[in-house]
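Just one protein chain is left out here, and the rest sit where they should.
To keep things simple, chains are lettered A, B, C, D and E as they appear, and every chain counts its residues starting from 1.
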Amino acid sequence: MNKDLFDRGMKTRREVLGDAYVDASLAQASEFSMEMQELVTQYCWGDVWNRPGLERASRSLINLSMLSALNRSHELATHVRGAVRNGVTRDEIKEVFLQTAIYCGVPAGIESFRVANAVFAQMDAEAAEQEG
Amino acid sequence: MNKDLFDRGMKTRREVLGDAYVDASLAQASEFSMEMQELVTQYCWGDVWNRPGLERASRSLINLSMLSALNRSHELATHVRGAVRNGVTRDEIKEVFLQTAIYCGVPAGIESFRVANAVFAQMDAEAAEQEG
Amino acid sequence: MNKDLFDRGMKTRREVLGDAYVDASLAQASEFSMEMQELVTQYCWGDVWNRPGLERASRSLINLSMLSALNRSHELATHVRGAVRNGVTRDEIKEVFLQTAIYCGVPAGIESFRVANAVFAQMDAEAAEQEG
Amino acid sequence: MNKDLFDRGMKTRREVLGDAYVDASLAQASEFSMEMQELVTQYCWGDVWNRPGLERASRSLINLSMLSALNRSHELATHVRGAVRNGVTRDEIKEVFLQTAIYCGVPAGIESFRVANAVFAQMDAEAAEQEG
Amino acid sequence: MNKDLFDRGMKTRREVLGDAYVDASLAQASEFSMEMQELVTQYCWGDVWNRPGLERASRSLINLSMLSALNRSHELATHVRGAVRNGVTRDEIKEVFLQTAIYCGVPAGIESFRVANAVFAQMDAEAAEQEG
Partner (left out) sequence: MNKDLFDRGMKTRREVLGDAYVDASLAQASEFSMEMQELVTQYCWGDVWNRPGLERASRSLINLSMLSALNRSHELATHVRGAVRNGVTRDEIKEVFLQTAIYCGVPAGIESFRVANAVFAQMDAEAAEQEG
């Protein structure tokens, strides 16, 4: 493992997905999945997400559309949350998924709206709790 | 058919893909495929591409990532060209496809680079011809 | 939004999926997903499902096979129910999914049978309740 | 190999795809691919295509939609031709692919129209040759 | 149905997936899904899984990679268990899914590790129970 690349990746991953999410993800990691955590943190977060050629909000738009096309709802939920942290508005997320409905088909659009609706409801509940 | 929506769609389609491409596409359209042309021009171009919530360059980024994920190389070539017309740089297109390689897998990334390389070579040849 | 197309689409959607399903779907629709509801109701239900060129039972067969191939089990369940409402028999649905197993692979076939089994069990329970 | 199932499959395959296509397919079959020919002829043509629960025209509609969703254009061309032999009209094929555009996305619809256009052009050329 | 092929398939299926799994699967089979059980047992288990050209451990590696690529997590769980029964080690399964992450994309890799983690936890619990 390249320790330096891993550390840079972990920093970016925490900035995009939040400490709560990353801590939970690491806590769940078994010995079996530890090398997968290392691979993803280095190549995905340390390398590609840290490249300067596109701003993070744009990378979030790209991820939302790929995950919707690939039918990977679990990761999609994670990146809806990441998109908001990267400054993408809920209205912009809506635009991505309307475009998804046209290019990937109506079922992909419907599923993506369902996922985003659930994430937003959870985020609103968390915000209400913190305020309360 | 909704004539007004079709006309707005045709205008946007020509702006994004260029008159040469759209004229060729319409010239090829058989009686068999004419209603498909109408459906796409209305719903895809007249509606979604005309929505104000995202700028066209961002919609191009989204399309490149979806088409790469969906393995639709023919449409991908069309939208590489459209992305350039929408102000996306070649370097930004490179970033999209590096991210594709990580999220959709290396074969998707390789194929997308192959498609973009061919489009850029053709665009360069056209530019050289016009200058010559 | 094209109000006329939307209204025609809503009528067809209710005929195919039933009032109970559509009412629940609309009740769940957040402000975030309202435009998606409009897009789907117009283009999918108002336009394509209302075209006279194929009868609804045939459109249901087509949908079952596409949703099985696309691995979209949530929508597949909705359209298993819609297929029955459109006059497709359970035996015909079985034939679709056996063909799916050959052309989309055994895992697609197994998943589609699982989805249909669950829908039929629910429909039988509803029928028993109404009779009871 | 089950010789009886193979023979029934070969008969059905010839009825649906035509002698010219099947003869060419067998002539091309190398020693390497012979067992694949046997597998397909038995299970796909001998079993599923021979089941009485759905008529062949309906099986063709199902195949066109699955192959469009699966992005398998080579097989799609084969089954466009098979669909016509099974009595599906060109207008009905158009309806399938318009529905595909909505459920599998616009790029799937565009590709399927492109494939069908090419098959119809070839069929028209063959018909003109025979008449000439 | 070919009774002999079905019987050979059932034997192989029980050897690979275990009696507990197969008994549960048959107990759940409704009249609706019985012919699907027959199709899968004959062609998948009776024919392909019984071919001598590849040993079962290799066939398990192939299945894990296909099911990961196809995004079929339910079947993937079944075949993680089957792979272990066929002598594939947990470390080898880890290698398959790291390779999946590179070729099918990071979300496919993450999902496959999640599925395998859950299966291993369940297997460990069952082993503890038996020892207890």
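In the analysis below, contacts are C-beta pairs under 8 Å (C-beta built on N, C-alpha and C of every residue); 3 or more make two chains touch, one makes a residue touch a chain.
Just so it is clear, the model here is predicted, and its values are computed rather than measured.
For the options E:10, E:102 or E:123, the residue in contact with the chain missing from this view is E:102.
The chain omitted from view is touched by exactly one of B:22, B:48, B:64 or B:101, namely B:101. Contact between chain C and the unshown chain involves residues 102-108. Contact residues of chain D toward the unshown chain are 30, 32-33, 35-36, 39-40, 44, 67, 70-72, 74-75. Even with one chain removed from view, chain A keeps its contact list with that chain: residues 2, 5, 39, 43, 47.
Quick note on the criterion: only the chains that are shown with their structure count from here on.
Listed by label, the chains that touch chain D and also chain E are A, B, C.
Looking at C-E alongside B-C, one finds more C-beta pairs in contact between the chains of C-E.
In terms of their C-alpha centroids, the spacing between chain A and chain D amounts to 41 Å. Residue numbers of chain A whose C-beta contacts span two or more other chains: 44, 67, 70-71, 94, 98, 102-108.
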